[in-house]
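Every protein chain except one is present and positioned as in the full complex.
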Amino acid sequence: MNQAFPLLPEQASAQAGEVDALFFFIVAVTVFFTIGISLVILFFAVKYRRRSDEDRPREIHGSLWLELVWTIIPLGIVILMFAWGSKVFFQMNRPPDDAMNVSVVGKRWMWKVQQPTGQREINELHVPVGRAVKLTITSEDVIHSFFVPAFRIKKDAVPGRYNVAWFRATKVGTYHLFCAEYCGTEHSKMIGRVVVMEPEDYQTWLAGGPPPESPVVAGEQLFTELNCITCHRPDSAGRGPVLNGIFGRGVKLASGDTVVADEAYVHESILNPATKVVAGYQPVMPTYQGLVTEEQLIALIAYIKSLQIPSGETVPVPEEAE
Amino acid sequence: MSDHIVSWKVYVAVFLALGVLTVLTVVAASYDFGRLNLILALGIAITKATLVVLYFMHARYAGGLTGIVIAAAAAFFFILVFLTLSDYTTRSWSLTGY
Amino acid sequence: MNQGTEAKAMTPEANTLPKEHYLNAGYGWKSWLLTTDHKRIAILYLVSISVMFVLGGLYAALIRWNLLVPDGSHMSAETYNRVFTAHGVIMIFFFLIPSIPVTLGNFLIPLMIGARDLAFPRINLLSWYVYVIGAAFTLYSLFSGGLDTGWTFYTPYSTVFAQSNVAFAAIGIFIAGFSSILTGLNFIVTIHTMRAPGMTWFRLPLFVWAHYATAIIQILGTPVVAITILLVALERLFHFGFFDPARGGDPILFQHLFWFYSHPAVYIMILPSMGVISELITCFSRKRIFGYSFIAMSSMAIAVIGFLIWAHHMFVSGMSVYSAMIFSALTYLVAIPSAVKVFNWTATMFRGSISWETPMMYVFGFIGLFLIGGLTGLFLGNLGTDVHLTDTYFVVAHFHYIMVGGAIMGYLGGIHFWWPKIFGRTYSEWWGRISAVLIFVGFNMTFLPQFLLGYLGMPRRYHAYPEEFQVLNVLSTAGALILGIGYLFPSLYLVYSMVKGEPAGNNPWGARGLEWETTSPPPAHNFERTPVVEDEAYAYDKAPREAFGV
Partner (left out) sequence: MSEVSSRPGAAASPGPLQHHFADLKQQKAAASLGMWVFIAQEVLFFGGLFATYTVYRMTYPEAFSAGSQHLSWKIGFFNTLVLIASSLTMAMGVHSAALGRAKRIVAWLLATIFLGSLFLGVKYFEYEEKIAPCFGLGAGPGCLVPGERFDASVLHVAVDMAPQTQIFYSLYFAMTGLHALHMIIGIPIILWIAHAAWRGRYSAEWHTPVEIVGLYWHFVDIIWIFLFPLLYLIGTH
């Protein structure tokens, strides 16, 4: 990164090598065809240069055989590229289960990051080397895009939505974090850095600042403060569905559809509770739009995610509430 | 595109069919068929539109070119809707396990 | 013309301009502003889009000047954002999309198919006025408060947050869209109904096929962006809710609707240029085009497939992963007809009789730049590499190779090729070749470094950037200077030629095609008698026919 005149970006994540391999394969195809065809054209242009104005070259209409050849060969090449690219893309979009969760909120013009243990950072992200990091990305205003060239990852931060990206840093160092989607005046200043540290250093760094409040704890506090607890009681006696163990499961809705209770659904249910009401319940929940910030929402979601099924009980998922 | 002259009776018949279909769509909307509601409403609307195109707009008597233009417009509209929906209907198919 | 001996062979005495032609068919401003002659309307457009090109070019110069230094100290961020938005809006909506169709297409399609005019001459004039009104609206917004949304108008930035004159620009683009629609409509109807006797579909020049395919996109794509941009204006002005997430709207839906047109719009820019190249390469190889029907059908295939691939601009937006796969697969399909065209052009030169006059220099330039532009598209249609590359300078370089390298090389090649037909006079061959080489060199120097910048990770639309990107940026700006000089020359010697050039004769290149069978410049009604077509297109094995118009 401190090189004065680099020609290729650093490879600092597990994905970077995969993306580069694919990239150089396409570069090879590109260079081969560009140079090959250019040389043929130059060769023809010189060899068949008009000698006299009376030249009347013999007519050639075309050749079906040739047309088929130069349709099918490129088709084969692009199918290969497509398959390879899709494989890499799926990996990029499938965070491993053991990934640590980091939440990212874009705001004009800064990146607000929160560690799984609750430490907040602005325009910086500290991560341990070798550990998978799952990013849950959203925005408070316009569309931004979280871009770390050294990791070859990029994901838009879209207001009202949670997008997911992940990486596993492989090299200790400091890397650029850019906003890649134009977001207004200070777009080019919305840059930060990702600091990849040895796990021990990362632990030391975590211990450094003031003792953080973990998002789960903050979420639990909010859950009480906002009186969510009065309806969403863990003993299924409240007016709202029980939330223990609900996260990640299918939920049957009053409309007959089933949705997975993921981040987006919980987010929507807090802000627009009447949109997708769980089967067997009345749409009585008020909206919390304007009452909770994006960061508080993330804390609430973290808390709901953490709610386990009390041992010894049957699963009180709402599917059975009918 | 052609000078094919249709009897005025055809127009009146088409008009009556359109009226009946309009009543039908209102009646159908007063019952709850679940998901069929939308399909029924669109089916009737498409039938009505087809009648207008074929008879009032003379597409039935016009050349094949008119048909191609109509088909192209419909096809590109469906491309717009279906490929957009390919995103919306599969967005929640999560890749992430919890 | 240095090698204009072909024309001399036909008319042994020195060339003279015809006594009556469309340029002297009337004088005074009324004869121009109220004309319904497609050739005069083409000239009106030529003047208007040249003005827009110069304006867009000046904005480009400001961009490159700002990027000389990494800290953005040459202008404020507000100014820079307005500058690149103005560059994009002017160049795309008011230069590249109209460019070849409204000038060369307007002038040549009736001539090439043996018609006296386009099917709807008054609508043709109307489309020019609509263009001018749209341009006036947009320029007003650019000069009064400016526009800082980027040409893509992404919501909710454009509808809620932007502190600039979005609504006016949106209305201007909405209006200009109808100019494009009317032009496309006129072309489709003209090509269907006005062909001269004997001009069957598969005898049409490939230039006409390319414009037919382009017109399909103009008609079926433009209305969608028009309505979308109208919704943006409604949301901005009256706070209607369509795309604002704070009110339940989905900003990604805007992107779908926007790119449904704006991706095919790239083909509106490049297809006519490909049509020009097909004409030029046959003429200067003096040989029938290789695989005529494959080239014609590949234009149609590009137009149709072009509508199926728009969401490859949105792979990192959070759209469905599965949908992204569909769009990526479809994107790769469009590579095939483009490749087929390049192979056929190359094969056309095989055993030809190739002369290196100015238009052919642009053909060589076009193929080189289009190859790089097209092949770098493979990186962006690819799900694996696009994630890293999208919204970086790699994208900027890629689309400039297609839209500037491809479309403008074709445009300039076409202007040089048909200049003697349009104005009846020749230009300096020496200056022509020098400029073509300068443009090619300058262009590569400007945009090749940007591929590297993009892979390094420099995001686009950055007013300031980390220092390690400076060397490549300085190189790019130096290239832009050469490119600018390259563009300056033709504007000088072509204007000079208009006044002082030697009369060119009816067919200075010994080309085939009905447009060469009338006088240069053509008479007001194109042909004295309706021509009858007896040959396939590009029958270069036969001697050129005598002129009809004389």
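Just so it is clear, A, B and C label the chains in written order, and each chain counts residues from 1 on its own.
Convention: contacts are C-beta pairs under 8 Å (C-beta built on N, C-alpha and C of every residue); 3 or more make two chains touch, one makes a residue touch a chain.
All of these numbers come straight from a predicted model, not from anything done at the bench.
Peer 1: Can you pull out the displayed chains that the omitted chain is in contact with?
Peer 2: Computed over the complete complex, the missing chain touches A, B, C.
Peer 1: Per the definition of touch given earlier, which of C:22, C:84, C:137 or C:242 contacts the omitted chain?
Peer 2: Checking each option in C:22, C:84, C:137 or C:242, the one touching the absent chain turns out to be C:242.
Peer 1: Hey, which subunit C residues sit against the chain that's not shown?
Peer 2: Looking at subunit C, the ones touching the missing chain are residues 115-117, 119-121, 181, 185-186, 188-190, 192-194, 197, 219-224, 226-228, 231, 234, 238-242, 246-250, 253, 256-257, 260, 525, 529-532, 534, 545-546, 548.
Peer 1: Extract the touching residues of subunit A with respect to the undisplayed chain.
Peer 2: 255, 271-275, 283, 286-287, 289
Peer 1: Using the touch rule from the top, list residues of subunit B that touch the missing partner.
Peer 2: Residues 1, 3, 5-6, 8, 11-12, 14-15, 18-19, 22, 25-26, 29-32, 37, 41-42, 44-45, 48-49, 52-53, 55-58, 62, 65-66, 69-70, 72-74, 76-77, 80-81, 84-85, 88 of subunit B touch the chain that is not shown.
Operating definition for what follows: only the chains that are shown with their structure count from here on.
Peer 1: Can you give the whole-Å distance between the Cα centres of subunit B and subunit C?
Peer 2: Here subunit B and subunit C have centroids separated by 36 Å.
Peer 1: Can you list the residues of subunit C that touch 2 or more other chains?
Peer 2: 252, 321
Peer 1: Among the residues of subunit A, which are close enough to touch at least two other chains?
Peer 2: 90, 93
Peer 1: Please name which positions on subunit C make contact with subunit A in the complex.
Peer 2: So the residues of subunit C in touch with subunit A come to 3, 5-6, 9, 72, 77-78, 81, 148, 150, 152, 154, 156-157, 160-162, 245-246, 248, 250-252, 285-288, 290-294, 315-318, 321, 324-325, 328-329, 332-333, 335-336, 339-340, 342-344, 346-347, 349-356, 364, 367-368, 371-372, 375-376, 378-379, 382-388, 390-392, 452, 455-457, 459-466, 468, 471, 510, 540-541.
Peer 1: Tell me, which parts of subunit A touch subunit C in their complex?
Peer 2: Spelled out, the residues of subunit A in touch with subunit C are 1-9, 18-19, 22-23, 26, 29-30, 33-34, 37-38, 40-42, 44-45, 48-51, 53, 55-63, 66-67, 70-71, 74-75, 78-79, 81-82, 84-90, 92-93, 108, 141-143, 145, 147, 149-150, 152-156, 158-161, 163, 176, 178-189, 191, 272.
Peer 1: Hey, which residues of subunit B end up touching subunit C in the complex?
Peer 2: Spelled out, the residues of subunit B in touch with subunit C are 65, 72-73, 76, 79-80, 83-84, 86-91, 93, 95.
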